[in-house]
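Apart from one protein chain that is not included, each protein chain of the complex appears where it belongs.
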Amino acid sequence: MSQKADEEGAIPDLARLDLHRQGRAGIPEAVLAEGKSLQQVVTIAVRMAQAVGRALITRLPSGWGDQLRAQLGPELGVDLYGEGRLAVVSRPGHRPAHSGGVVGLLAAGSADIPVAEEARVTAQEMGCEVRHFYDVGVAGIHRLVEPLETLRGDERLGAVIVVAGMEGALPTVVKGLLPLPVIGVPTSVGYGYGGGGTAALMSMLQSCSPGLTVVNIDNGFCAGATAALIANRLAELRDQTAGPPR
Amino acid sequence: MSQKADEEGAIPDLARLDLHRQGRAGIPEAVLAEGKSLQQVVTIAVRMAQAVGRALITRLPSGWGDQLRAQLGPELGVDLYGEGRLAVVSRPGHRPAHSGGVVGLLAAGSADIPVAEEARVTAQEMGCEVRHFYDVGVAGIHRLVEPLETLRGDERLGAVIVVAGMEGALPTVVKGLLPLPVIGVPTSVGYGYGGGGTAALMSMLQSCSPGLTVVNIDNGFCAGATAALIANRLAELRDQTAGPPR
Amino acid sequence: MSQKADEEGAIPDLARLDLHRQGRAGIPEAVLAEGKSLQQVVTIAVRMAQAVGRALITRLPSGWGDQLRAQLGPELGVDLYGEGRLAVVSRPGHRPAHSGGVVGLLAAGSADIPVAEEARVTAQEMGCEVRHFYDVGVAGIHRLVEPLETLRGDERLGAVIVVAGMEGALPTVVKGLLPLPVIGVPTSVGYGYGGGGTAALMSMLQSCSPGLTVVNIDNGFCAGATAALIANRLAELRDQTAGPPR
Amino acid sequence: MSQKADEEGAIPDLARLDLHRQGRAGIPEAVLAEGKSLQQVVTIAVRMAQAVGRALITRLPSGWGDQLRAQLGPELGVDLYGEGRLAVVSRPGHRPAHSGGVVGLLAAGSADIPVAEEARVTAQEMGCEVRHFYDVGVAGIHRLVEPLETLRGDERLGAVIVVAGMEGALPTVVKGLLPLPVIGVPTSVGYGYGGGGTAALMSMLQSCSPGLTVVNIDNGFCAGATAALIANRLAELRDQTAGPPR
Amino acid sequence: MSQKADEEGAIPDLARLDLHRQGRAGIPEAVLAEGKSLQQVVTIAVRMAQAVGRALITRLPSGWGDQLRAQLGPELGVDLYGEGRLAVVSRPGHRPAHSGGVVGLLAAGSADIPVAEEARVTAQEMGCEVRHFYDVGVAGIHRLVEPLETLRGDERLGAVIVVAGMEGALPTVVKGLLPLPVIGVPTSVGYGYGGGGTAALMSMLQSCSPGLTVVNIDNGFCAGATAALIANRLAELRDQTAGPPR
Amino acid sequence: MSQKADEEGAIPDLARLDLHRQGRAGIPEAVLAEGKSLQQVVTIAVRMAQAVGRALITRLPSGWGDQLRAQLGPELGVDLYGEGRLAVVSRPGHRPAHSGGVVGLLAAGSADIPVAEEARVTAQEMGCEVRHFYDVGVAGIHRLVEPLETLRGDERLGAVIVVAGMEGALPTVVKGLLPLPVIGVPTSVGYGYGGGGTAALMSMLQSCSPGLTVVNIDNGFCAGATAALIANRLAELRDQTAGPPR
Amino acid sequence: MSQKADEEGAIPDLARLDLHRQGRAGIPEAVLAEGKSLQQVVTIAVRMAQAVGRALITRLPSGWGDQLRAQLGPELGVDLYGEGRLAVVSRPGHRPAHSGGVVGLLAAGSADIPVAEEARVTAQEMGCEVRHFYDVGVAGIHRLVEPLETLRGDERLGAVIVVAGMEGALPTVVKGLLPLPVIGVPTSVGYGYGGGGTAALMSMLQSCSPGLTVVNIDNGFCAGATAALIANRLAELRDQTAGPPR
Partner (left out) sequence: MSQKADEEGAIPDLARLDLHRQGRAGIPEAVLAEGKSLQQVVTIAVRMAQAVGRALITRLPSGWGDQLRAQLGPELGVDLYGEGRLAVVSRPGHRPAHSGGVVGLLAAGSADIPVAEEARVTAQEMGCEVRHFYDVGVAGIHRLVEPLETLRGDERLGAVIVVAGMEGALPTVVKGLLPLPVIGVPTSVGYGYGGGGTAALMSMLQSCSPGLTVVNIDNGFCAGATAALIANRLAELRDQTAGPPR
């Protein structure tokens, strides 16, 4: 990493942006809004969008959307994803290129949807198509049949994200039925003993279905990024296979 | 409770047997061997068998079976259930009367079988017939189809016990598919984060399937006793319905 | 489960209602309001009431009652149970049929009453009669004598729910004195070490009274549903015993 | 504390005995054998017995009794209390003076007896008379009636120790019925969630019966010493009241 | 306990006051305001004051004092103790009789004062004189010299309460220097690992100073009541010793 | 799954082998020896090897290798991997086909090698080539330079497994420098607070390097299987790209 | 410590200031504002500034700065450090003397800056020069090169403080590369499992880099004070080496 690249990302007394993470690690840096002031988020996002075209902001506090838009100025646009608490700040014309990667996404309950949405938008920002099915938990396991058939039938799928709170059993059941890497995302949905995502995280780590790996509670961003990374590498190979258009 | 009954159960400096628990609470007292010396177990079991005919011993340390038999003397018999670590000491002719109660029993993995057996023998000692299916966990959920159909088809069933370690998801799935009270038994099978039964217990308590209640880790005895209590009350009513034998 | 049934319950981007859970699992689906917006709760409850006649809403945030009523429109009624934080939305004339089931209910302290009420209304919605006694904890154990005598004297009782926070000892004492299945409900009443329901849950799981099973902290709904399921099956048999009216 | 007293207790590279603790804190120092070699225990106990007449050894590993006796030499005697894992090394004629203090002691289950014995011998070593009742737990609460009546009837009682494992509910029930300070001793008896004494300790700390204070898990020594300290101060006053013998 | 006494304390759908706890357990019942509505607190306190003369209310939410006073009506008075969050509702002329009991009280830091005050007022309500010293923690151990000398010099002392948060070391040091029972009260003062009172509670339970017993985090009420119970029994004996007034 | 397939895997009273998991989930079933008797392991492994050619046994207790070999009989061979506690039972000629998949593997310390070996053999059994580097932890971060350069230079790599105990920081550092999915395996190496793998697992889940997913403590098998699943799907595509051999 | 000194620091019913801690322990007492009222903070700070010249206030609630200034009166000044939530109240002309001590300070992420600032100002108040580098975490380890080179090149450095949340790996990496004592400060930055600083604290305690010691979560004050104490003692010796000014 050159000294110059480092300097480009430095915002004194606030942050040193890792503008080359995409090249080095295959995943772009994102801006976690939680714990920062609006002004700090704007400063970082603007610098990032100017440098690399787009900036993904996660965990945007509710009600910040309009203020964010107001402070960006005319040369930058913003897309808001309210349910998933995300925003994307971008320079005109900087849309994510379709990578050809395809990711599956299941959420167990209605309350798990915000985390699932964080994963969905993240994977889309990395160029993927996301096929999602929500409220398909294990207490009524018949609801799972159709989504799994659909996913089994799509050969382009690189990985499947399964989001679940409460007892967190869905990823285990899904992985037992699909020949794909499954990434489990426990959510903080739950109560009493094992609440806050503890039971869900434990269940996924204890799972007797090999092929399932896990991210931390509510971390839809990491799940989306990892699934997209896997899917994009497959898609890249597929493109090479397909050869030049005939 | 009369003073006399109390005195009958008193073994000075060791225990005060609750010989009337069956009448008062619907479930006979059992002897937990864990943490007692062989001599103490023998003393208590003999006193209990002499007073009420039979004594169920749980958590018998491996290798104690033969010594137990040797110390009982000729007037008492013993049945050993090695896998479930149980023994039943009884006076000749004192077999548990068939109550007519029927209990279902599922175990998720091979390692859960000892706990399931503890539940099975306990329910049988309380007069029940137990229909059991082992190694039917959620990682290969197709294995569950046939047992559930069998259980749904038996109208006599009073309750279903589901034993599971690791991620403990089986009781949730089962309860979602059966119109019966389900008693979940987490086992200490598991490892790392959530091991020792913690994940399984949490999962069952977090379960989104109402109708599922839970006992403590590895407590097959309590699950068997509760299921039998429910089943026996149903059977008693059925007997009244059936009227006098023809 | 037919494809059609599934479609009937689907609310795109929000939920897939399990309208047939009553038939499949013996307990109707309820709407957990916690974590949902008022609009989402209304949407789901209306769809459910229209499909099956009634919708039980649990954990209704304080102050939502009037707004809920306002948004329902003229063809649906609502019953509010403030202490237990429940509401029932129903089509005219859709009252729960008396099942004949009878459930006992004890609460240890004043602070445990909201959870007890959640259990009470749930069991009533499933057609049961509930006999309840509040503030009968173990620190003044003489207060327990009369309720237990009353419950022992009612042969129709199917199960007893015991709600307790703090040290959670009441279910153990009760189960030792009643020949019925007891369902313990730990509440989040408590403080310091073991607060938030931890001590109560542990105590109930450690209980030396077999016949006691447990639900998660504050889950009055699950306790009420399970007790009603047990009681209703007994009542059904009693009806058959009674034969045709003479 | 004089420099000389300090030197008297110093055993280089091993310990500095607190020979004046009795005078300063009202409770003599004891020797915890756990974690020490037999040789270290002998060295410390001999020095202590020579200095102050008697040495109480707690948590003596099983099987050490005979070796201890063998190593003491002819001028010191030893009393062994196997169940409570204690030993008392003493110079001839050094018996604890009867203080006139009286302590009550209840143990919930058979498995709690070793911890209760540790408390009993400790209080006796401090000169107290101990009135004890074992296996009187809350699952069969009728067994508690007689012991409580006996204790209520003895006006000399200074404090009551209640030893309980599992759900640890006994001290709460007892304190609710006796006008005396109650010291709860949770034991490591238990299993699964809340095992190792955690549930019992939590229950006692959560107790809704004021007047109950607690020591750490299995610490019969501290409970016995505290109860004796309270009882001895009452007895001392009683002696003054009684005036000179007539 | 007579049926009549029970009825006197019953407030339907809210509470069954234990009006005879003073006689049965030596400590009067108090009203925990936390988790109750102002109206409920008033209802219970009024009933209690009318029945037994005084009602101690603990954990009064800040700002309730004036409202409480306003709702009591003219025939009842109220004393407010803001720092300790207590209030005493009383009928005219009903002041606690001086029992002659004396209690010592130390608090480690400024932040521990509210809990210490809860203990102080409780013991005073039970008739005791309380000698207190605040902000005498172990980080500057020289501050402890004078308070300990004062306490050692007062022969009337029945027990010493030591309140401490953070590392909770003060009770251990104090107990090592005083020949009296010490009751440790951990407070929820602290932060990070071991915060919320966990470190303080653990330290007190691990203490190597026998004679120290413990109550739950922030429970000044229980500590004050227990210390007063011990002190009052000593005082009662002293009165008898002193003989009739001359 | 046909009924016949299910029957083929059934071993009465012991297990129902999931012989079709490879086809359904892309990963073959393995035999976890821990918690089973030698006889049970042999029975299951023989059945599995006869049905599908090879059986991977994990967590083989030390010293079982020779007995295993002795009991297999002449028609089955066994390969032992002592450091990784694995064995592979196979029919003659049944070697895993080279899949073309390539997996990277790093272990932080010497004590992490057994878990790394479990991952390595598992991936090899699924046909992969594994490039491994051991003892390259973060306390001497210069040791990491060469392995990372080697891995970055191999375009065939599908995924990288990073095994670490203690503070578990290695996966975070590695993922920050490689454009590949990284699977972190915390090991139970460690001591005191955070020991047993807790700190390592937490660190990996807290990691600020997206693209890192995690398996449970010591689960080298799951990490190896998942990495191989990802690598094999890439290799399959590469084979298609390469076209028919020339 | 003289009686007079003690009296000087006593504020009745609030605090006993430890005005001589600097002389006794090498670190001045500070005022923790958290948990105190503004009035209490002002009272204590004024007394302290009057006695010893300056008073450092930590954890000042946001928004108190102006009120603090307003209440101090004309003879005392105040410096506010908003990001680090500190204030220094001082008498005119009382600036901390430059001790010559030099401290290094690294913070892993932007969110860790408040804690780092608390350490920085504390060390400066003790007379040190602080060389700090922020946002240099291990996910992009190239950012660490330049700061470490700078710190290695400054021979005056006494100690290095490393502040990190999330996985807390930075102190381990830094200590492995610098021949200086490193003080790790875990911050409460983090989420899900291991959040609130737990993972960071564990990682630092598990660290395989000897020479790293740790303070509690978010305790920048203690880290700053300890580092300054070490650095100041080195500087004092350097001054002696340098000999009398020429």
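Here are a few things to note about the model shown:
A, B, C, D, E, F and G are the chain letters, set down in written order, and residue numbers restart from 1 in every chain.
By definition in this document, a contact is a pair of C-beta atoms (placed from the backbone, for glycine too) under 8 Å apart; a residue touches a chain by one contact, two chains touch by 3 or more.
Since this is a predicted model, take the numbers as computed values, not measurements.
Interface with the hidden chain, as seen from subunit E, comprises residues 109, 137-141, 166-169, 172-173, 175-177, 190-195, 198-209. In the full complex, subunit D touches the hidden chain at residues 1, 6, 13-16, 18, 21, 24, 35-36, 40, 186, 188, 197-198, 201, 216-219. Residues touching the missing chain, restricted to subunit G, are 21, 23-27, 30, 158, 175-181, 183, 201, 205-206, 209-216, 221-223, 225-226, 229-230, 233-234, 237-238, 240-241 (touch as defined at the top).
Everything that follows uses one rule, which is that only the chains that are shown with their structure count from here on.
The chain pair with more C-beta contacts between its two chains, of A-B and A-C, is A-B. Centre to centre, using the average C-alpha position, subunit A and subunit F are separated by 27 Å.
For subunit A, residues that reach two or more other chains under the stated contact definition are 21, 24, 139-140, 175-177, 191-194, 198, 201, 205-206, 209, 216.
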